[in-house]
Every structure is written in C-alpha cells, then in structure tokens.
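As you look at this complex, bear in mind that one protein chain is not there, while each of the others sits in place.
Let's look at chain A:
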Amino acid sequence: MVRIVDNDSDYDEGSSLPMSQQEEWSDVVPIPQDDGKNPVCPISYTDEYREMTDYFRAVMAAGEVSQRAFELSGRVIDANAAHYTAWVYRKKLILDLGLDISEELSWVSEISGRHIKNYQLWHHRGALLALLLDPKSLEHESQDQRVQNPAIRNELQFVGEVIDNDSKNFHAWSHRQLVVRSYGIWDQEMAYVETQINQDVRNNSAWNQRYFVLTANQSADEFVLSEEVADREIGYAVEKIKLAPNNESPWSYVIGLLARHAPAMLYERLLPKINELAADKDYAVAVTSTPFYWSALVDIYEKQAKALSVDERGGVEAFAEEACDSLAEKYDPIRAKYWEYRKQALRTAN
C-alpha cells in the first residue's frame, strides 16, 4: 500500500505560528500575489496557503538556495501538487544543495497518496530516477541483474502499489513504461501484464502495456511480428475472449496488432479461431451476441477483400456487408452511422 503519512518531523516544528512571526523568516519580505483591484475568479485562499505562497514567491525571486527554501517548497507542493513552479524550484534546490535523491524519492512516495493523479509528481519521480541511476551504468548487465538493482526494484514496487489501488491510473502506467524503456527490463514486464489482466480482464491499460512490451516500443516500421509470436498472441486473446466475450479489450488488441503488423493473418489465423468459438456450444450465444464479434468480421473480411482481385472479392465483401447490416440494425445500433460508413467504404474500395 502507498503510505499516507502526515507531515510530521521535517518542517512542522513551529509551524503553528504564522511565518511572519517566526524568527527564521524575519529577513524575508513576502511578495503577495499580483491581483489588481478586482480580479476575476479570485480564490479565497486559507491564510496559511496565502502566506506560504507569498514567502515562496519571495524566496524564488531572490533565487535563494537553502534548506528552509527546500522545506517550504515541500509545504507548497503538499498543499497544491499542481504547483509546477514549486516542483521545478525544488529539483534545482536538490541539485544545488546536493541533497540525497533516495530520500527525496521516499518523500514523494509519502505524499503521493494525496496527489496520485498529478502530472508533476510523476514527472519529478522520473527525473529523480534518472539522476539516481544512469541507464548507461547498467549496459553490461542482464535484464535479471537490472531488475535486482535496488533503485529499479524500489521504483517498480512503488508503481505497482499505485496500480494495486487504482488499476487504470494513467500516470502510473506511463511511468512504468518510462522505467521499463529507460532500463531495458522488458522480460519481467510481460509477467506483470499477465497478472494485471488476470485480475481484471477488462483492464485496457494492461492490454496496452502488453503491446508496448511485445513490440519493445519499436515503431511500426521497425517491429517485425513473427508467425510464432502472432499465433501465441491470437491464442492468448482468444482465451481471454472466452472468459467474457463482450469485452472490447482483447478484440481491440488482437485486431489492432494484426492489422498493423501482419494483416494477412487476420483472415488466415484469427478468423478460423473465432469461427470455432462461434460454433462451440459453450460460447456460441455469448460470442455471436457481442458487437465485437461482428465488428471483427467486418475488419477481417474487409482486409481480405482488399487483398483479393476485384473478381475474387465478391463473396468476402458480401460477408463484410452483411456483418455491417447486423451491427447497424441489431447488435450495435448506436453506431449505425458508423457501420453505414464502413459498408459504403467497402463499395468505394472497388
């Protein structure tokens, strides 16, 4: 679990007094917000927030590099984690004061429970990690060795805890990608993805991560999908479709993957598998009543029609058109306009 702790030891001593009455800050003249006479949408700040940001403006304006400036940045961030300028200044202070990066990562973990959907927190973490552990220093280590590195292990554990609490946290999944990509630890990630898909087969962030790991984030032109891997991925997706056929994620994943990297396999390998499911008495009803099945047929037959000569494609095209009609009229009427468009696109492709 992500720890949620109160600000205890670091900077709370004496904070019951306003900063203006604290000896430590007596040399600083606070700078109030420049708001004019009648500002639009004025915020009724608490006295505490107003005062700390007024002093923080003064500290930044003076370019002060000090422990107290560092502590003040922490208070401002914890009160408003979207205060990007405070994060930038804090990082500069860490570097200029030569502060311990691991301690800073722990501090970020401590406050993260309150600010888990915040852009700046994750960006700060990524920057700290790069400072703590230069990817080049691991060049000669195996993936297994790298995963054992305390900094990497700690980071994966932190992100893992966030995802345990919020399984589709967009920032957390992006951050995992940063860690995996920066340190080249692709192998362990596939196992993690499977754990997440097993917990919720509808977690599309995990399916997206599967594609990210499979292609090792190469561009569409660089990545080559072998027949063996394609068959494995088709098999995997079909198994997950069996659990709950009306689940967009595995359909979207397997069709997206094949359409981009091995279009011929849509018809040759995927179609027989889903036809098999549709004919299996245990799955037939659920499979043939989900729009994703019919939609897959449209995608597959359309691709196949384009691969055939004009004379040969008639039959396949008719299948695709029929599937479009079924979707528009029966299985997916909210998308009737879209399926009309697909049907029309089939005809104009001639």
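Assorted remarks:
By our rule, a contact is a pair of C-beta atoms (placed from the backbone, for glycine too) under 8 Å apart; a residue touches a chain by one contact, two chains touch by 3 or more; residues count from 1.
The rule we apply is simple: contacts and distances are computed from a predicted model.
One subunit of the complex is not drawn; among "3' exoribonuclease family, domain 1-domain-containing protein", "DNA-directed RNA polymerases I and III subunit RPAC2", "KLTH0G05434p" or "Protein farnesyltransferase subunit beta", its UniProt record names it "Protein farnesyltransferase subunit beta". Within the full complex, the residue among A:His83, A:Arg146 or A:Arg313 touching the omitted chain is A:His83.
The missing chain, though absent from the display, is touched by one residue of A:Trp25, A:Phe158 or A:Trp173; that residue is A:Trp173.
Among A:Thr53, A:Ser73, A:Ser109 or A:Gln304, only A:Thr53 touches the chain left out of the display.
The missing chain, though absent from the display, is touched by one residue of A:Trp25, A:Phe212 or A:Trp294; that residue is A:Phe212.
Listed for chain A, the residues touching the missing chain in the whole complex are 31, 33-36, 38-46, 49, 53, 56-57, 60-61, 79-85, 88, 91, 119-120, 122-123, 127, 167-168, 170, 173-174, 177, 181, 199-205, 207-208, 211-212, 217, 219, 243-249, 252-253, 256-257, 259-260, 286, 289-290, 295, 299, 332-338, 340-341, 344-345.
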